[in-house]
Structures are given as C-alpha cells and as structure tokens.
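Yeah, one chain of the complex is gone here, protein chain that is, but the others are all in their spots.
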Amino acid sequence: MSVAKVTEIIAASPNSFDEAVKNGIARASETLQGITGAWVSEQKVAVENGRITEYRVAMRVTFILAD
Amino acid sequence: MSVAKVTEIIAASPNSFDEAVKNGIARASETLQGITGAWVSEQKVAVENGRITEYRVAMRVTFILAD
Amino acid sequence: MSVAKVTEIIAASPNSFDEAVKNGIARASETLQGITGAWVSEQKVAVENGRITEYRVAMRVTFILAD
Amino acid sequence: MSVAKVTEIIAASPNSFDEAVKNGIARASETLQGITGAWVSEQKVAVENGRITEYRVAMRVTFILAD
Amino acid sequence: MSVAKVTEIIAASPNSFDEAVKNGIARASETLQGITGAWVSEQKVAVENGRITEYRVAMRVTFILAD
Amino acid sequence: MSVAKVTEIIAASPNSFDEAVKNGIARASETLQGITGAWVSEQKVAVENGRITEYRVAMRVTFILAD
Amino acid sequence: MSVAKVTEIIAASPNSFDEAVKNGIARASETLQGITGAWVSEQKVAVENGRITEYRVAMRVTFILAD
Amino acid sequence: MSVAKVTEIIAASPNSFDEAVKNGIARASETLQGITGAWVSEQKVAVENGRITEYRVAMRVTFILAD
Amino acid sequence: MSVAKVTEIIAASPNSFDEAVKNGIARASETLQGITGAWVSEQKVAVENGRITEYRVAMRVTFILAD
Amino acid sequence: MSVAKVTEIIAASPNSFDEAVKNGIARASETLQGITGAWVSEQKVAVENGRITEYRVAMRVTFILAD
Amino acid sequence: MSVAKVTEIIAASPNSFDEAVKNGIARASETLQGITGAWVSEQKVAVENGRITEYRVAMRVTFILAD
Partner (left out) sequence: MSVAKVTEIIAASPNSFDEAVKNGIARASETLQGITGAWVSEQKVAVENGRITEYRVAMRVTFILAD
C-alpha cells in the first residue's frame, strides 16, 4: 500500500510567481524522488526602493514513499 | 431583485496559473450566462519526473441568475 | 526599536495577477516610504461577456515606520 | 436514503440584511424544491456617496434531492 | 483576579436575527450571572415551503465568574 | 482542456460515517457522470434518547465536465 | 490604474446590527472619500444586567485611492 | 422559545473512530438531557510501539435547555 | 472508557501572558477536578494612556470527567 | 528536554478510513522511531465508475526526537 | 456614537514576546491617541547561528476615533 509524504518549502524568483514555483519543484526534485504535485499555500513579494525584488511562494510538495 | 449564484470549478493549463484561470472562465461561459467574476481559492501543480505538467486552479465563479 | 505597519490594498491589471501585484506596489510606493514586502491574500478576476477584463489582488503591504 | 444538496447564492436588498436573506430564499424557491434551510456565510454593504445602497448576503442553501 | 467563562448557545426567533440574539441573552440570563457580552458565530435560517420559519444564531456568551 | 466541477452534498447512514460517504457517492452517481472523488468536509451525528440515529457527512464531490 | 485601500473599523448602535453598520459607514465617510463598500467581519453584543446595551460590528471598509 | 447549548467533549475507543463517537454520546447522555446531535471537530490516534492504542474524537454536543 | 470535557475561560494578569495563563489554571482548579491541560487560543492586551494595564488570554481547558 | 517532530503523510486503503489511518501509522513506523500519535487533517475518497476505489487520509504524525 | 479603528503593526524585541508587545504599544502611542487594546495575531522568532536574535509579534491595535 503506497504512502505519500508532504513537505513544505519556500522558493523564490526575481521574475514571477510561476517561476518561483518552477524553481521550488526543480530544487526539491534534486533530493526527493517521486514528486507528484504541490499546493501553493502562500504568495509574497519582497520590495526594495518601491520595486519588487523577489517573488516568493510557500508550497506543500507531495511525493510517494518507496516501499 | 437580482440574485447571483456561485459555482466551483477546477481548471488547468500546461503553461501557467493565469492560463488555467482563463481556460476555466472560457469553459464555464459555454454553459453559464451572466458570469461577473471568479475567486481563485486554490493553486496546485501536477509534477512528473521533476517537471510541472499542469497548473491547476480551483475557482468560485459568480453569475447572475436571470429573473 | 523599529516597528512596521501593515496596510491592505486592492490592485488590478487588465493583463495578469503578477502585473496587478506590481501596480499595487507601485501605487503604494507613491505615498508610503520603507515598504519591505507584501503578502497576496486574495486573487479574483472580473468577467464580462465571457472574457476576463481585470485581474485583482488583495495585498497586505508591510512598511517600516520611521522613528 | 435521502441526500441533500448545498448551493451557494448571493442575494441583496436595499433595506436590510434580513430582507436580503428573505429575497435569496424567495428567489431560490422558484427553481429549487425541498429547501430546508440556509447558512449566511458573508455580509457586505455597497456604498455610494457615503450611503448604503445595498445589503448583500452570501448564503449556502440546503435542499433535499428527490429520490 | 477575575476570570470569565465562555459558553456557547444556539437561540432562535421566528422574526429576525436580532431577536434571536435577544432571546438567547434573555434565556442565558436566567441561569448565568454576570454576562458581559456575546459574539455571534453563526447565522442560519430554517425554511419550509419556501418561507423562513426560524432565524437561528450560535453565540459565544461571556460571563464573569464570581470569586 | 478538461474542466472539473465541484458540488456539495450531505449524505447519511444509520450505521456509520463510511456508509454515509458510500450512500452519497451512490446517489450522486445517479445524476452526475465522471465523478473522480470527494472530500469529506463535515461529520455529524443526530441523536435521539441518548442514541445515535444517523451519521451525516457533508462532501464536496468532484466530476469532470464533458467537453 | 486605480487602487483601493481597505481599513478596519468597529462601530456600534444601541438598537441593532444594521444600525451599527450604518453608523460605521457614516463616520468613515466623514474622513474617507470614495468608499465603495464594506464587509462585516464580526458581530458582538455588550450586555449589562441581562440586557443588550450595544450592538457592535467590525467592518473592513474599501475605498478608492485618488490618483 | 427553546434555546440549545453546545458543549465540547473528547471521547475515545481502542477500536475505531465511530465507536469513540458512540462512547462520547453515551457518556454525555448520563448527565445531559435532550441531546439532539454532535459535530466531530477533531480525529486523532494515540500510538505506542507502532500500533494504534486509542482513537480519539473531539465533539461539539448540542442539547436543548429545558425551559 | 474515560471522557474529557473542554471548557473555555478568559483569564488576566497585570504583568504577563504567562501569569494570565497561571491565574486561569489556578481559578479553574478551584471548581474543576482532573484538569490535564489547556490550549491558549487568544492573547490580548488592554491599554490605557499608552500603557498595558492587563494581559488577557482565552484558554480551552481540558479536564477528565469522573465516571 | 525532549522535543517532538511533526511530519505529514497521506495514506490510503481500499476498504475504510480507519484502515487508511492504520496503514499510514504502519508505514511511518518502519522509518520513524518514537511515534506517539497522529491527527487526521483530511479525508477523501477516490471514485471510479460510481464506486469508491480508495479511502485517503492526510495525517500529521508526531514522534519524539532521540536526544 | 463613537467608532474605533483597527490598525496592524509588527513589533520586535531582542528579549521576549511580552517586551515586543510592549514596544509595539509604546511606538503606536506616539502617533495614535485613544488606544484601548491590541490582539496578538502572530508570534515569530528570528534566528542566527542557532540563537534567537529577535522576538516579533504582529498585533491588531484598536483605538477610538475622536468625533
């Protein structure tokens, strides 16, 4: 009976929220096998001198545990 | 006195969250008249082999009921 | 001891959620000094004749209070 | 075994929240049979020139599905 | 040092939400001394034959415990 | 691009929560095609004379909209 | 591109929740231009000697920022 | 005008969540008259040596106050 | 099979949140037997002339019901 | 001073929610020592051709960290 | 009829959460008259090299609007 695990990460991009999500999945895939999806739980921007410097997303990543 | 109805849909796109929202509104407009807006309640990605294959949004769509 | 203040705004764009966030930060920066970031608390679209006319975000903007 | 369905509507009144709820139930009863109740999930007012022009309620309406 | 207790009740009225709140406070005052306030946590209507038969409120009632 | 719809139902059983979920899916399947799953959002029991007479679940049922 | 601001107030009335909302909008309109609406986030009553002395509402008021 | 009271209990069973709910209703019925229902607000298991030793439910029990 | 009850209280201290929690447990222990713990659900301060006059906590206190 | 860790898993069973919880605890116990309990945060069913094929639970599992 | 306003601030202290709350109230009192209280909505610590460098609280501060 397969069981999945959920882990929370925070990823960022200087360009967009979509790219932040992509960066997070790319980094998580380096250490986790069997990722099936992720749920975006938070979206933030960092601002300096009136300009957005970073798009940040908190994500709950799901991956299948090998038996 | 006009009354509106709220219905929940889940739409997807292989490219971006914004396109997933657009796809959902386009599909809902085929069967519903008088859509005035939608609220994005959830954002998820599906992942295969470490790559995002689908951007998915849950949306609560509001439309005016004809009298 | 620095203290920050949080203010809530609603910003919009005819093109995308990311641009709506950018518009909100740009407008807030005209009157507020020391903005450090913002948290997106709500994402909505306005729809007319089956097409999205506006992307709207509610944002909680944080800025440092000058001593 | 009877099953009920829940549907969400938004109703309004120029006079009061209670009347908005009444209007919503009246309108829903035109198309739905077997309504047993409703839960008020949101209360808003629309304002123009410093005066309330509309009381709006979001309601989750429950009705029994005929077998 | 005074301590308060919070108790939850559900009260009803055939006429309005405000009257349901009044009924709840009146009934609670028969058995509880030192009520200082109440928070309305839920508003529902019961419906029969397309008409509202009861306005119901869930309330969290606060009262001071005598020393 | 497939789009799914989410609808909320309330189902019951005299015996158990699991059977209430089964009854809800069975009833929903009579009128809806393409159900893929359901999320249990609420679990209640009705009680008479100190005994449980009904197990009730609120469920959000997801089904694929045919193109 | 217009941007709106959201501010939270607490208003009261000795008579009813609806009047408390009206009082809040009236007071807010003295200092804020361009109010478009308000969302009622909390309803409380103050009680003395078993009688309601005040109906209180917390409201999130939205107003358009002049360019 | 009847008023109901809501009380929260935590009940347990070594065998199943359903039995934990039954145990809670049985125990509450010893001291409370007029229980009409209960809402399950939390489900937990206690574990020892990798085995479930107890199923625990938090329940909000509603009962009618005698006049 | 032991059953626990949960009751909500509001306690205060002129000095700190921790002392407010202690005061609440001390007061609750005068009338309740078998308290096993409490969950802090809210932390507030009362302020007069720019100074904190009271630290207040809302707590959900759990105690075992004697058989 | 002992510290516990909380990890989230998703487990499933073809037969019931209770068995899904059991499967999750059994699988988690293979790799984690010192599990003391788990909190069920979500219950879902997967459906095919109008029949439930899987009961799924999301659980937050607590275990003691060895010093 | 007096109306209160609620504003959100984030305050900090190198020593404790209680002091962070005190710092926030002290700073807010420099610019706001008539503060009656505050609700602590969030508690965070900043950490460097395994040591807490700052206790941070988000607070919703209430103050009476002068007529």
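The letters A, B, C, D, E, F, G, H, I, J and K name the chains in turn, as written, and every chain counts its residues from 1.
Assume a contact is a pair of C-beta atoms (placed from the backbone, for glycine too) under 8 Å apart; a residue touches a chain by one contact, two chains touch by 3 or more.
Owing to the predicted nature of the structure, the values given are computational and were not obtained by experimental measurement.
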Open item on the list: List every residue of chain K that touches the chain not included in the displayed model.
Closed with: 16-18, 42-48, 50-52, 55
TODO: Name every residue on chain I in touch with the hidden partner chain.
DONE: 17-18, 21-22, 25-26, 29, 35-40
Task: Positions on chain J contacted by the hidden chain, ascending - done: 1-7, 60, 62, 65
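Heads up, the rule we're going with is that only the chains that are shown with their structure count from here on.
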TODO: State, to the nearest whole Å, the distance from the C-alpha centre of chain C to the C-alpha centre of chain E.
DONE: 39
Open item on the list: Could you work out how far the Cα centre of chain H sits from that of chain I, in whole Å?
Closed with: 23
Task: Junction residues of chain D, two or more chains touched - done: 7, 17-18
